[in-house]
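Shown here: the complex without one of its protein chains, the others still in place.
Right, chain A next:
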Amino acid sequence: MLNFSDLLPYTDVFFGGLMTTIELTLLTTVLGVVLGTTCAAVRQYGHPASQRAVAAYVELIRNTPFIVQLFFIFFGLPSIGLMLSPWQASVIALTINLGAYSTEIIRAGLNNIPKGQWEAAKVLGMDFRQTLTRVVFTPAFEKIYPALTSQCIIVMLGSAVLSQISVQDLTYAANLVQSRNFRAFESYVVTALMYLGLAMLMRYVFAMIGKRVFAFREAQ
């Protein structure tokens, strides 16, 4: 029946996959949140036309499956002359995906800032950029930080799909191992647990970063 020891010779395959998943997650979490922050600011304070453009982007991404976005970027774009490696396509797809979701989340945070904050900043002689970066962003992010954390974890879990365009991530490793030793159940259980561990680790790291960044609040 179950035999997990057959997985032992493949430890380095799993480890390699895990590293790829972590690497992609780190990179795209940063890129995605930066994109989301930019889009949220445009959506909230930008020119009406650019507001509409951002809204269209957000709705388009949020209402289509990630795997279709990935296939469109990886298989679809080359046919109009834009060749991408699996790695490039993955980074782009994940970033665009997280960007759209985080736009909505961050915008909710920006919406939450009382008007008085803007007015007070204006009275103090701050311009738009200063107000945004020094007054508005921190409390806005603090408010939506748990939701943003969850979304980043969801995107990390969604990255399992990247194995379908032959990115050698954790899921790819699981498929490779089970095709070699025919231990599908064991291989997938172990991989699922690794994802679970990764999700917990992300929650922990985000909480740690949050504690640091929003520390000034607790001192009050």
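By our rule, contacts are C-beta pairs under 8 Å (C-beta built on N, C-alpha and C of every residue); 3 or more make two chains touch, one makes a residue touch a chain; residues count from 1.
Following the convention adopted for this analysis, contacts and distances are computed from a predicted model.
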Write down which listed name, "RNA polymerase subunit sigma", "Ferredoxin", "Amino acid ABC transporter permease" or "Formate dehydrogenase subunit delta", is the UniProt protein name of the chain that is not shown.
"Amino acid ABC transporter permease"
Contact partner of the left-out chain, one of A:F137, A:Y188 or A:F214:
A:Y188
Filtering A:T20, A:Q69, A:T95 or A:T131 for touch with the omitted chain leaves A:Q69
Among A:L84, A:M126 or A:A199, exactly one should touch the missing chain; which is it?
A:A199
Had the left-out chain been drawn, it would touch chain A at residues 1-2, 59-60, 62-69, 71-72, 75-80, 153, 157-161, 163-164, 171, 174-175, 178, 182-185, 188-189, 191-193, 195-196, 199-200
